[in-house]
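Some chains have been omitted; the remaining ones sit where they do in the full complex.
Labels run A and B following the written order; every chain starts at residue 1.
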Amino acid sequence: MATSAYPEIMHAVRDQEPLIQCLTNGVVMDITANVILAIGASPAMCDTSTEAGDFAQVASGVLINAGTPSNEQYAGMRAAVAGANEAGTPWVLDPVACGGLKERTRFQRSLIADKPHAIRGNASEIIALANLDENAGGGRGVDSADEAEAAIPAARNLAERTGGIVGISGATDIIVSQNRITKITSGHPLMQKVIGTGCSLGAVVAAYLSVGADPHDAVVAAHAHHSAAGAKAAETASAPGSYKLAWVDALYALTAEELDRYAQIEEA
Amino acid sequence: MATSAYPEIMHAVRDQEPLIQCLTNGVVMDITANVILAIGASPAMCDTSTEAGDFAQVASGVLINAGTPSNEQYAGMRAAVAGANEAGTPWVLDPVACGGLKERTRFQRSLIADKPHAIRGNASEIIALANLDENAGGGRGVDSADEAEAAIPAARNLAERTGGIVGISGATDIIVSQNRITKITSGHPLMQKVIGTGCSLGAVVAAYLSVGADPHDAVVAAHAHHSAAGAKAAETASAPGSYKLAWVDALYALTAEELDRYAQIEEA
């Protein structure tokens, strides 16, 4: 593993144009699809119970984000997970608002047994998902109250139970797998003022996992690309409408040199 | 009540970052969430029957907008209203396309008995919701055919039945409560060319109602902030794509001085 692996994975996504199936919440479908297109992949929001399982077998990667789940979408998510696991398709769990709401928390925790290839969430969501301490976590929707560092034990626990990679999003993102921890410092506070920046990251992780690189490296590269574009966007935009546009443009056009310049990546 | 109350409420929203639960239609979820973030609040689109009631008890404010309601979302809206009323959470009814479609009209009228803290709609929707004249109102979706002035009796009737505040949107917005009428002239015709400007206003009203100010003042301030940003945006943009961006930027950055300059507010 060398840091030069990251731009290579970014270019592999652009070359391979992986098809990413996103079972995600209604509020972020538009920005998620545009982000997936901007990074060079191809989105499909197929999420019904009758189609999601079949689609997961032809998709390159799958995102499960139960942000506004209807009963039909829950069934679709279970079908997609089953289809992905049968076909060996990498899939990502984004435990949106885990801990704050009973039904989705139960659903999200139940998916750990299905061994997601990656989990991506804020510190409070990762802590609530791991459920090591009943008193921890959630309650304020998708905003992260805890600090990323505090979620490392929960992330390590989840990595051990799933064999996958866990990304904790924060001012510094922390990527945790069974034997490795990597920290990425980048992004900009305005990312919090645009809906779907966090949710779209889960889809980007699915795309990066699909191109055959080392999974830990792939999750690091996904976070680095996503947040380096956020740092670059802040150079030309200072309010959320124009920032969103600049961020999508930056995701599309980011160079290997910019990835290196805007994202500080270090092994812990 | 002095006009200086309005910028104070705008700043209170930015300081308190209220959590606004939006049960709204799929077409405007993205822009509504981005508008809520831009004014300094925090959005959550939790709308399922199993979660919406619990969430309304922890939310700072709730929006009910039955623009594209599935049966599951109707159940979620009833649960959210019950939860909000139990917890004393202010909630807003946006009677989208009331009068034009039977099922939603029946649903929207039934919510009057639950006493929404505020109602926000176009003149035809307010008239149809009050149902004083069976022949009045609706039929063309969300566009307002009638003039705001003509809806004042209906708005007054709704204010009396609910004890809440009624906002009639138009070229001049009219805010009606039991003992007071306030008119706000601002905005720009290009707002009609961007989807969700009206629907997002309901969510902004919910945010403004949540910070502890006088409710009538809060609804006036919400309308003033929303439309003043629309007036400001028109200074730099003349087509809807760039106008939408400029409007979101203006919502985020609007100063007290600009609120005063771009919105003419008068008591009637």
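We take it that a contact is a pair of C-beta atoms (placed from the backbone, for glycine too) under 8 Å apart; a residue touches a chain by one contact, two chains touch by 3 or more.
Note that the structure is predicted; figures quoted are calculated from it, not measured.
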Overall copies of the shared sequence [whole complex; 2 in view]: 3
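Heads up, the rule we're going with is that only the chains that are shown with their structure count from here on.
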Angle of the C-alpha superposing rotation, subunit A to subunit B, to the nearest 5 degrees: 120
Distance between the centres, which are taken as Cα means, of subunit B and subunit A, whole angstrom: 33
Subunit A - residues contacting subunit B, complex: 25-31, 67-71, 97, 100-104, 139-143, 192-196, 238-242, 244-245
Contact set on subunit B toward subunit A in their complex: 19, 26, 29-30, 33-34, 37-38, 42-48, 50-51, 54-55, 58, 70, 72, 244-250, 252-253
